[in-house]
Every structure is written in C-alpha cells, then in structure tokens.
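Just one protein chain is left out here, and the rest sit where they should.
And now, chain A:
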Amino acid sequence: MSSSVEAITVLSSDGDEFKITVSAAKLSKPLNWMLEDVCFSDDCDEVPTIEVNSKTLVKVIEYCEKHAPRANSGASDSDAEELKKWDIEFMKMDVKDILFHILMAANYLHMEGLYDLACQTAADLMKGMTVSQIRKIFHIKNDFSSEEQEQLRRQHPGCSFD
C-alpha cells in the first residue's frame, strides 16, 4: 500500500461507492487486512465490496471517522468524555431503525467498540419492550405449550407471555 493514500473507496452491498479515510478504516480488522493486501493507489481499478448495505455503511463510516483520531493517538479524559456523549447521540433515533444492521456490520467488520455500543443500545431498548414486541423484532415464535407457560408463570408470577 502506498503511504500517500489517505482515503480509499469501497462499495456497499447495494453497489454504491463510499470514501473512508485510511485511519478510520483501521478501526476494522478485516478492512485493515484489506489495506495491507490490496493496492489502493489511484491507478488501481479494483474497488473492494463490503457486505453492508448503503444506509448502514454511512453510519458505520461516520462512527469510524469520529473514533479514528482517538484510536490512533490515544486521548485525554475530556476527549473520552466527549466521545461518550457523541456515542449516545449517535445511537439515538436515526440509528434505531437500522440498529440490527449496525450490529451485524460491527460484528462482520470486527469493530469492538461499535459492537459493544450497539449491543448495549439494543439491550437498553429491550428493557422497555413487551415480550411480544421482542418476539416480533427478533422474528421469534412463541414455542411454549400452554402447560409450559403455566409452569413458568407459577415460578415467576411477574412473567407475561404477551
């Protein structure tokens, strides 16, 4: 890889092109490997595809670009505090619709920080959901027989199957 390259172009699974800086791409192990293996100079015509849809990839790159300076240089406590606030904002409404996609992408791209953040966000959302709401978003069918439901209810009087 030529050291003069500052940003690379990648394709989303929808076929859209995205630019990501080299330092941001380093947050992902597979992308980092790609950087080392593939020629990213201007005259190279091979554009790697990332199996993440465009909507999700935009958010993943946004996260990477924000976190890259800190990951590469280390940061003061105040920076860490600021980044934490940014993460909370980042995980708010506009991400909710694609949270599960972000989880899949962070897992696939081996991005520990984003994966942890997305898992925690999902967990926090689930706290306020009913059992049937949770079944719906996870595509799960209630596979308990009525006897089994009765037994669980006896053990945990507060439990609800709806």
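In this section, a contact is a pair of C-beta atoms (placed from the backbone, for glycine too) under 8 Å apart; a residue touches a chain by one contact, two chains touch by 3 or more; residues count from 1.
By our rule, contacts and distances are computed from a predicted model.
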{"item": "Omitted chain, identified by the protein name its UniProt record gives, among \"F-box domain-containing protein\", \"Monothiol glutaredoxin-4\", \"DNA polymerase epsilon subunit 3\" or \"Transmembrane protein 138\"", "value": "\"F-box domain-containing protein\""}
{"item": "Touching residue (missing chain; options A:Thr9, A:Thr49 or A:Gln120)", "value": "A:Gln120"}
{"item": "Touching residues on chain A - with respect to the absent chain", "value": "96-101, 103-104, 107, 115, 119-120, 122-123, 125-127, 131, 134-135, 137-144, 148-149, 152, 155-156, 158-161"}
